[in-house]
Structure formats: structure tokens, C-alpha cells
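Some notes on the structure that comes next.
Removed from the display is one protein chain of the complex; every other protein chain stays in position.
Up next, chain A:
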């Protein structure tokens, strides 16, 4: 109850601002004589969300799968590469220049190649999201594993602890807040990747819906798709924040 009170005390300005913007937008469109295909009114977007003839459920499902797949792939591969880099200098020397190179490539430019290699489907779109989102995870994992107070490592050496034990008991917990902080970026990147993938090659998904509205000038549907995308994106982001709260409560308010 008090939590709810604190929450509303903190976020009422957000709600007020949001409502104000929506109202201004609606007023501007209604009385400013703006044409519907340029900027649909919030109410028409609302209608497109619930009553239009777009079968949202299917598209939503496809895009959500792509985003979650992209996120998980980026997280698993990113952490694994980060651990490899922090574990062995040889692996670090082998991997880091290569990863930096991959990261400087404009990933969007590779999307058409994915179409050639893998055709249509959700997997190439997942891969696109993972490709955009994995790099921060690698870097933050490696940094978090290496940036341990030297005194803490001495503590391990006093007890003659083997390298893997230092990793498990000291380095990995130390890296956890870094990793979780990178995953917040990855959550956003996964959304971008999935939508870009759908722009280039898809027959389903919210990105696909946006592309089709270009020819039909059905702008309110494009806006409705945007709303769905941000809902999925926000939920994923919220899940990561919650995870950070549960897994690394000691690092609260650090980033």
C-alpha cells in the first residue's frame, strides 16, 4: 500500500505529461485539419489497435519471439565470449580485434545477405537482433570479470583458491551488475534488430505490418504497430530491471 503510494508520488508527473501530450496531439489533429495519412489522431490509432482488420495476435507473436530469441542469443553468446576473454589472454588476443571489427560493421547492411543465406523466417531476424545486441554484453562481462579490487584477489590467494573458484566466488558476482547493465542495452537492441530484419525480409511481424502500410497509406495502422513494438520493448526492459533487482540488489542505484 505504501509502496503504491510512493510509486504514484514518484510517477504522477510522468502520467500527467503523457496525458497532456496525447490530448494536445488529439486537439491538434482534430482542429488543425491535419490529414489522417500524415498524422493519425490518437483515437484512430486506438481504433486501429483493437478494431482494425489487422490480425495483431499473429504479428505480435512473431515479433515477440524474434525479440526474445535475439535477446537470449545475445545474452548467452555475449557472456560466453566475455568469460573466454577474461579467462585467457590468448583467447582475448584472438577474439577482441575480431569482435571489434564485427561491431564496427553496420549490421543493417548485412540484413540482405541474411535473406540470401537463410531466406525468410524468424531465425534470421533473431540473428540480426542478436548481432546488434551482443557486443555490450561481451565488453561488460569481460570488464566486470577483470575489474576486481586487487585486495579481493589477494583474499583468494591467501587461501590458495584455484582459478575457477576465484571466478565463481569473486569474479562472476563482481561482474553481475555490469552484465545486467549491458542487458538493458541489449533489450533495446534486440527490438531494433528484429524490426530491421522484418523490414528487409518477412511475411509476418510488426515490422512487416509497418512496411505494408507504406503502400496503403494506412498510417494509423503503422502507429498501432509502433505501440505494440514499444509495449514488447518496455516489457522486456522491465524484466531485465526486475532481474537486476533480484540478482544484484547490492548494486542498486549503481548505474
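In this section, a residue touches a chain if its C-beta (ideal position, glycine included) is under 8 Å from a C-beta of that chain, and two chains touch if they have at least 3 such contacts; residues count from 1.
Here is the rule we use: contacts and distances are computed from a predicted model.
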Record-based protein name (UniProt) of the chain missing from this complex, from "Ferredoxin", "Xanthine dehydrogenase family protein subunit M", "ABC transporter ATP-binding protein" or "Ligase-associated DNA damage response exonuclease": "ABC transporter ATP-binding protein"
Touching residue (missing chain; options A:28, A:105 or A:152): A:152
Residue numbers in chain A that touch the chain omitted from display: 149, 151-152, 154-161, 165, 169-170, 173-174, 176, 248-251
